[in-house]
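Structure in structure tokens, see below.
With one protein chain withheld, the remaining protein chains of the complex are depicted in position.
So that you can tell them apart, the chains are marked A, B and C in the order they are listed, and the count of residues begins at 1 in each.
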Amino acid sequence: MLIVLKERDNSEELDRLLSYFNKRGIETYLIKSDNRTIIEFSSEDSNVDKKQIMSFPVVDRVIDIKDPFRLVNRKLIEKDTIIETNNIPIGGDAPVIIAGPCSVENERQIIDTAWIVKEHGGHILRGGVFKPRTSPYSFQGLRKEGIHLLFKAKQETGLPIISEVVDSGDIPYLEKYVDILQVGSRNMQNYELLKAVGRADKPVLLKRAMSATLNEFLMSAEYIMMEGNRQIILCERGIRTFTDHSRNTLDLSIVPAIKQITHLPIIVDPSHGTGRSDLVESMSLAALAAGAQGLMIEVHPEPQQSLSDANQALNPLQFSNLMHKVQHFIEWQKAYANHSPAY
Amino acid sequence: MLIVLKERDNSEELDRLLSYFNKRGIETYLIKSDNRTIIEFSSEDSNVDKKQIMSFPVVDRVIDIKDPFRLVNRKLIEKDTIIETNNIPIGGDAPVIIAGPCSVENERQIIDTAWIVKEHGGHILRGGVFKPRTSPYSFQGLRKEGIHLLFKAKQETGLPIISEVVDSGDIPYLEKYVDILQVGSRNMQNYELLKAVGRADKPVLLKRAMSATLNEFLMSAEYIMMEGNRQIILCERGIRTFTDHSRNTLDLSIVPAIKQITHLPIIVDPSHGTGRSDLVESMSLAALAAGAQGLMIEVHPEPQQSLSDANQALNPLQFSNLMHKVQHFIEWQKAYANHSPAY
Amino acid sequence: MLIVLKERDNSEELDRLLSYFNKRGIETYLIKSDNRTIIEFSSEDSNVDKKQIMSFPVVDRVIDIKDPFRLVNRKLIEKDTIIETNNIPIGGDAPVIIAGPCSVENERQIIDTAWIVKEHGGHILRGGVFKPRTSPYSFQGLRKEGIHLLFKAKQETGLPIISEVVDSGDIPYLEKYVDILQVGSRNMQNYELLKAVGRADKPVLLKRAMSATLNEFLMSAEYIMMEGNRQIILCERGIRTFTDHSRNTLDLSIVPAIKQITHLPIIVDPSHGTGRSDLVESMSLAALAAGAQGLMIEVHPEPQQSLSDANQALNPLQFSNLMHKVQHFIEWQKAYANHSPAY
Partner (left out) sequence: MLIVLKERDNSEELDRLLSYFNKRGIETYLIKSDNRTIIEFSSEDSNVDKKQIMSFPVVDRVIDIKDPFRLVNRKLIEKDTIIETNNIPIGGDAPVIIAGPCSVENERQIIDTAWIVKEHGGHILRGGVFKPRTSPYSFQGLRKEGIHLLFKAKQETGLPIISEVVDSGDIPYLEKYVDILQVGSRNMQNYELLKAVGRADKPVLLKRAMSATLNEFLMSAEYIMMEGNRQIILCERGIRTFTDHSRNTLDLSIVPAIKQITHLPIIVDPSHGTGRSDLVESMSLAALAAGAQGLMIEVHPEPQQSLSDANQALNPLQFSNLMHKVQHFIEWQKAYANHSPAY
């Protein structure tokens, strides 16, 4: 059970409430969320009377949550979380388009890509600089040099930038330049990294691990949120299954399923989700139709010259066609929302 | 390698061609497809000269196919196969909506559902009468009585009907009444049944098995097509994975992937694919956006009274809302197709 | 709830019991198992008094079973089922070794293999004659001719024989010659075939489907048993997962798990379970160590000449080494069983 306290909590009143629990031998747990304090305790062990608790003036609401996650739970925060970065809202009605190369390779490549993204209506530029690669012999990213190139692309085009963090030690440096910190699939259950980005000042894009259930995905978001950072964007990027026609299986059904139970926005990465550039357009449309609040697309000026994931990046023409169709679809979605029958 | 012969083949000329192979010790294999004859042989074992073969007057085209499937291959038949039943085209530009209850339960239920389906723009009525159930103690379907009720619903509403066949012995009877024969997931590799429906006169809807790869799925269609039946509709209905937020994982990426390599139409069943009625609308839209040429939707007048799969059937209001949105989306798709940039 | 009636049931007494249920509006379901009759009804819907039921003289026992399976349930039949064919017990303390080629190819191949199997201590000869192949262009088996060759191998060596049935129409013919009927993975949920072998007079070896849960596997056995055939041997043969070092993932943990809840014997097929002959010996030992009551091994006089599954068949030397080790291991197991501490 969760007890949400009133916004301007009076610590004296809080002490009184806590001593009420204390006397009854009930262990409580304090969660700070924004400017609210939330008290958690296990209602199963106790004969606590909900009415009595409500009578304490410091108490705002009492919520019965049996789910393992709390702060990310829509039962606690009913309204959709909307995250703003550089005036771009993520999680609202208009889907956000994040695009860019898998890795930042050189100045010309990232600047060129940034202009391509901007020109066709993309909102945020992605580019890996610290690359978590399966093989230690694969290109590991340009690291700090890459951040500077990415930042330069931001300065030239005005597009906010997102890049992956793989080591909590890099956060102070990354935070100065990037607008969103990405936690990759392989690190979704690297709890030390989750806590570290939870203390950062920037929004976090959390990618689902290849074999994570919906609950595990949300529990990782909960780790971040517990540290104070409420700005979390979830990202479905394909799960590992037996299939062989695509590199991963894009699990679009998690989009409507997760939106029912969390207030956090969820976007979809059809590039990693399929591993095939020829499937990206279809699956982008499908993701938006399923309710995704954004897309993360790999685009590269010359995919065949790309240092990583060449098969899944779109070339400029493919990206242009995709964005043309995506924008038409988004307009239809908006128009339909305004004329749809009341449910 | 496949050699497609000219339409009106001269058996004398054919014999000459076959003896050409025979002399060179090359084993050939004759495939009859529609009014065409196709000769297959393994080009790896041979030093056959393509030009020489082309010089035989009976030869129309020589196609190099390394894929394990041939007749279902777009390399053999480039144009989309369009199947017509009762003036409803399946596989063309306009998606087809198949809807109805999991099982036919009684006259009132199936007639009521048929009217609901028709009223909201559905094209074909589904209803199980021979039910393959995991448990022998579960409701096994009304069998022959069910066919008659389904047929009665067709007579009243004019909707063509589809029902599952589980035993080849039932085909002669089923064929008299139903417009499309369905082969279920559990029987996708029941080759005796595949061959039997391959000899039937009705179109076949073939559901992907829960752990079938794209190739295995197409090979099962190949079994049907080898027996002469070219009217095959593929159906994605979710694969088995580790996830637990949905009963199966709807693998929408197979839709654009399979359309590249086969000329057969593919539709999607989001009801079985998710097992949750609250996800059906989102996944229906997503399926169409991914390129599915139709949907198969479970609808029931009173889902909570349903004898099977109660959690996944839509009630009439949900179906009405779904169809409203689906039809708007289809109109957008059509409008977009007419105004899209040339690729 | 299950009510097991006394062996020589008096139909008059049975009628009295049934009318007792009838008066209370409780639906019952009669199951015939061997010479016993079992009455099933849902205890949830009723306020039936167990003591009252026990007072009917025809009643032997009342068992509370909530599992979806009944006849295969160890709660109904506590003792291990032991199946005998040609004086070979399957399901007892001594593991049974079934070995032979994937397919019967010609007389010499099957006779040679039979002698190899016999010479090294194998008990039963396997050999496919009706082959369910993914591709219609692959070798489909010698069919009836194959049965006769297999039977000839039996006559020469004295080894009982097992072969797969794919069509219920073939059962009358197969039954005359083979000692055990095999239902393959692809047909595990082909309920019409399950019912047909359930009416056959021969033991049935039922292979787990590639994506079947433990419950689904047992439910398929229940289908067979409901038709009267109690002689069922379960067989684990690998499940479909994301791994790529083996063709399937041999799920050995199902062996101890299933033995707890069913009285039916379970054996393991490490040849199909791994798809690699170099892993077969290790996984054979592992299977027996996990408690498997037998092994099904592919062996071929010249695996590289084999018409199907060449990579997984053992050659005669590998089979000899395997059997040497397996027999030592079985002796150790027997010795340990006799000297183990009482649990």
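One rule holds in what follows: a contact is a pair of C-beta atoms (placed from the backbone, for glycine too) under 8 Å apart; a residue touches a chain by one contact, two chains touch by 3 or more.
Everything quoted here is computed from the prediction, not taken from an experiment.
Asker: Tell me which of C:19, C:155, C:282 or C:305 is the one touching the absent chain.
Answerer: The single option touching the absent chain is C:282.
Asker: Going by the contact rule already stated, which one of A:134, A:304 or A:338 would touch the omitted chain in the full complex?
Answerer: The one listed residue touching the chain not shown is A:134.
Asker: Considering the whole complex, which of C:68, C:89 or C:291 touches the chain not shown?
Answerer: The one listed residue touching the chain not shown is C:291.
Asker: Contact with the hidden chain only, please: which subunit B residues?
Answerer: 240-242
Asker: Using the touch rule from the top, list residues of subunit C that touch the missing partner.
Answerer: Interface with the chain not displayed, on the subunit C side: 211, 213-215, 239, 241-246, 249-258, 260, 273-274, 276, 278-279, 282-283, 285-291, 321, 324-325, 328-329, 332, 336, 340-341, 343.
Asker: Give me the subunit A residues in contact with the hidden chain, please.
Answerer: 29, 40, 68-70, 132-137, 166-167, 186-187, 189-193, 209-211, 215-216, 219, 222-223, 226, 240
Here, only the chains that are shown with their structure count from here on.
Asker: Quick check for you: compute each chain's CA centroid and the global CA centroid, then name the chain with the smallest gap between them.
Answerer: Here the chain at the core of the arrangement is B.
Asker: Indicate the whole-number Å distance between the mean C-alpha point of subunit B and the mean C-alpha point of subunit C.
Answerer: Their C-alpha centroids are separated by 33 Å.
Asker: Could you put a whole-Å number on the gap between the CA centroids of subunit A and subunit B?
Answerer: The answer is 38 Å.
Asker: Compute the distance, rounded to whole Å, between the mean C-alpha positions of subunit A and subunit C.
Answerer: So the centre of subunit A lies 49 Å away from the centre of subunit C.
Asker: Send over the residues of subunit A in touch with two or more other chains.
Answerer: 241-242
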